[in-house]
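To start, I am sharing the structure in question, which I have written as structure tokens.
Omission of a single protein chain aside, the complex is shown with its protein chains in their original locations.
For clarity, chains are labelled A and B in written order, and residue numbers in each chain start from 1.
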Amino acid sequence: MKRPVAVVGVGQTHHASRRSDVSIAGLVREAVDRALLDAGLEHKDIDAVIIGKAPDMLEGVAQPEQYLVGAVGAHMKPMLRVHTAGSVGASTAITAATHVASGLYNRVLTVAFEKQSEGNTMWALSPNLPFTAPLVAGAGGYFAPYCREYIARTKAPLHIGPLTMVYARENGARNEYAHLREPVTVEQVMETPMLWDPIRFGETCPASDGAAAMILACEELAKKGPRRPAWIKAAYTFAEAMWVPNRDQVSPKAGQICAGKVYEAAGITDPWKEIDTAELYVPFSWFQAMWLENLGFCAEGEGWKAIDRGDTRFGGRLPIDPSGGVLCTNPIGASGMLRLAEAALQVMGRAGSHQVEGAKTALGHAYGGGAQYFAMWVVSSEL
Amino acid sequence: MPQLRNVAIVAFAQLPVVARDEHRTATEMLYLAVRQALEQCQARRDDIDYQIAGSTDYMDGRPFGFVTALESLGSWPPRQDLHLEMDGTFCAYYAWLRMQAGDCETALVVAHGKVSEGDPRRVTNLQMDPYYHAPLGIDAIASSALQASMYMARTGVGDHELARVAARNRAHGARNPDNQVRAVATAEELQSTPFVVEPLRQGYLAPVGETATCLILAVEGKAERMCDRPVWIHGVDHRSELQTLGARDLSRSAGARLASERALALAGLDRADQVDLAELAATNPAEEMVLCDALGLDPFASRPVLNPSGGPLCADPVMSTGLIRLGEAFRQLAGRAGERTVSGAEMALVHGQQGHCLQTNIVWICGTRRRWS
Partner (left out) sequence: MKCSAPPETPVKYVEAVVWLPYHYVAGDYRAVYLRALKDKKILGSRCDVTKKVFVPPVINSPESFAPCSELVQVSDQGRITTFCIVNIPVIGRNLELPYVAASVLLDGADIPIFALIQECRTEDVHMGMRVEAVWKPDGQRQGDHEDILYFRPSQSSSSGEWPRPI
């Protein structure tokens, strides 16, 4: 990036399975208004709007950003619409960061949303397409075999998935915006029905209505703002093809490369030591252990051990998803942006009850497709 | 004006636009376009350091329709990548912006969509506000007709002027082998075609067709090595407006006007008619006239030459229509336009759009010389 870019405002909705109190536009505005308020800005201060969401089939509106121009205040401004599957919230924010880094825009609003309750999620994500046999329902059926492969490779004990959920819910309970905030025990998770063995119902993310927004600004304006900004040290998006012989879906190469590029640009050589907290995109509990290895926090086969030791728990050596993460809140299109926004809040020192003490450097991460799309940034309290 | 990085178009490839390709899926079509574009600039796949695709799930009839495009783009090893739910011309904008940010030096910009598989009129209805507009059944042709009526009422332009604009496009389009419609038609013939949605006649509407497109951008220093006559970006800007049809004056395009003012300023030009040719992504003659008003072009003047390619009235493959305009400017200014070459052309204005009634507009200015020294 040619010049420094900072997060100067963060806003998110209260997330729930059904936000019947607001329309699609109302939901988006809730996040946008909060981000502007947070940054002490108004729509007139914004140069461009970058908006993202997952498949349009989820709400039944084609390219809904066109109808949302008023709600996001983009009238007579440049607006781009991003869609990179599950990683979209993160890649949307990174697209906005490029706008500021280019020198052509000084303040950009970025927003991502999903109102899953408006449509039928299962249908929207797994329609009955011709030429292939319908075999599994939803994303869980796609990813469960790779969780199984991870367990087989690393000999991880079977309580690791449920334990990950226990930590996530502890964190969600501290986050006033989270969708699921009830604590659970390992035994309770173990007792929930097995959906796609090895994934139990209690180890899956919810379907949420929600939106997230951020204001990104150049150095000069960021320093004028009312709050301490989060400086974006590095941001990348990578994607890989599906049909590659011997492609590893447990630890995808695109994830490794993306993390490597982000660390390199941020000057990080040992992420385990130099990153204080990370918001990782974990839609099914086992993915936390998988990402810890894929992103270089742990050596192969060591990710589950870090969870077992409690290192990734709130108050541990490397708290993962202090917000509760995707396991507590999943408005699909917004989930990736929430990861990046929560990472920013941590280094701004403004994460409230789920603030990781002394967090100076944080990673935000999201993925999508058949573990093909990756988007990450590292943010810091220091320029 | 800021000092920007010189970026050039170094290759453009498309499949000839057809009503329906029965032999290939959207992404199989795309593979062919990407190969052709790479061959044009003699680049290996690994020489390109960014890729960005434009498509839309509802036209594809499946969620994540763009994911299989990763195969066609040769996404191994993993590539820096993005997908916009927008026409490829907006993807080109973002690739250009990344180059301004110093984040990449070469980019594959692609667009794909198999419009024939779905029902574009139903899909364009679903683009509308789901509470107030969509339930009325308004599709893109109906909203265009509303716009045409307002424009004709405000300006006094009549049916025959629309026919003349359509006929000019058809005459130009006959010389473009990539067009779906290549038959010349006179204004009188077009004016005698039946109304589809009054005041728009069959002869005034873009055909439904499909293709796949690939454009390659490169920064100064690399562009000259990839192409003997690179076409340089001098300026670009895009603007969105409210969708609500009653909330804006449909007979004018304030967004296109602002985008062109900004793009011209970046290019160091005062007026749009200082260019030699313009490629406009208007999908009917009334829309083209609204656009000409906004840009300051005369739809009946001989210079700048408007839509030497034939424009969308001769080929309108959704998601690629805007990118083709940019590709056409490249072909014209790089001496690759064959029979439709505009002689002595050095500067071009390129327009792209998205949404109903020119809701979102992008304007590019391109030239044969570098913009910044």
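Going forward, a residue touches a chain if its C-beta (ideal position, glycine included) is under 8 Å from a C-beta of that chain, and two chains touch if they have at least 3 such contacts.
Everything numeric in this text was worked out from a predicted model, so none of it was measured.
**Student:** Which residue among A:Leu195, A:Ala278 or A:Leu345 touches the omitted chain?
**Tutor:** Only one listed residue reaches the unshown chain, and that is A:Leu195.
**Student:** With respect to the chain omitted from the figure, which of A:Met1, A:Ala85 or A:Ala144 is a touching residue?
**Tutor:** Of these options, the touching residue for the absent chain is A:Ala144.
**Student:** So which bits of chain A touch the chain we can't see?
**Tutor:** 20, 60, 122-123, 126, 128-138, 141, 144-149, 152, 193-199, 241-246
**Student:** List every residue of chain B that touches the chain not included in the displayed model.
**Tutor:** Chain B touches the chain not shown through residues 20-25, 28, 31, 45, 58, 61, 70-76, 114, 116-119, 122-123, 126, 130-131, 134-135.
The working rule: only the chains that are shown with their structure count from here on.
**Student:** Centroid from C-alpha atoms only, then distance chain A to chain B, rounded to Å. What do you get?
**Tutor:** The separation of the two C-alpha centroids amounts to 33 Å.
**Student:** Using the touch definition from the top, list the residues of chain A that touch chain B in their complex.
**Tutor:** Listed in rising order, the residues are 1-2, 23-24, 49, 54-57, 59-63, 65-67, 69-70, 74-85, 91, 95, 98-99, 101-104, 124-125, 127, 129, 236-244, 252-254, 257-258, 369-370, 372-374.
**Student:** Can you list the residues on chain B that touch chain A in the complex?
**Tutor:** It comes out as residues 2, 56-58, 62-64, 66-68, 70-71, 73-86, 90, 93-94, 97-98, 100-103, 123-124, 126-131, 133-134, 237-244, 247, 254-255, 258, 354-356, 359-360.
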